[in-house]
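Some notes on the structure that comes next.
The complex is shown incomplete by one protein chain, all other protein chains being positioned as in the whole.
Right, chain A next:
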Amino acid sequence: MVFLTLPLWIRNRGPDRFWKVQDLLKHARHFRGRKNRCYSLAVRAVRRAFVYATKSRKLKKRNMRTLWISRIAAATREHGMKYPALIHNLTKSSVQLNRRVISDLAITEPRTFQSLAKIAKARQQEGFRAALGDGKEPPGVLSRIVMLQ
């Protein structure tokens, strides 16, 4: 190392350490304890927070789906059916509503949900008749085969 003058012997670090530190601490300001003030602790905490956020974006989709399913199951049991029967018979009647929409209808549009439950119930009865009977009864309205596009 060759330093020709004394001022050059003094180490000159980067000019914007303050702002880089603040950029990281701003993500930690709502944490509890010294993690929201001290840089070394905050680095670790913020890294964990970001990693948890990335992983939970996938978990959120799974959790929401289980929530919708349990809501639909509760609503169908009020109408005297069970969730697997409802879903299976709705798909057999080629009603392609997803679980999010069906749970929203169960909450905000109870009459529409009741009509869906009735459709599923009728299709279920037609299925039972077709399976248990001798096949001589005419096929019901809902169980005729519909060609999907």
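Note that contacts are C-beta pairs under 8 Å (C-beta built on N, C-alpha and C of every residue); 3 or more make two chains touch, one makes a residue touch a chain; residues count from 1.
Please note the rule applied: contacts and distances are computed from a predicted model.
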Would you mind picking the UniProt name of the chain not drawn here, from "Nucleoporin NDC1", "MEIG1 protein", "Signal peptidase complex catalytic subunit SEC11" or "Large ribosomal subunit protein bL21m"? "Large ribosomal subunit protein bL21m"
Contacting the left-out chain: of A:Arg29, A:Lys60 or A:Lys118, that is A:Lys118
Suppose we count only contacts with the excluded chain; which residues of chain A make the list? 47, 50-51, 53-54, 80, 93-98, 100-101, 104-105, 108-109, 111-112, 114-116, 118-119, 121-122, 125, 128-129, 131-134, 141-142, 146, 148
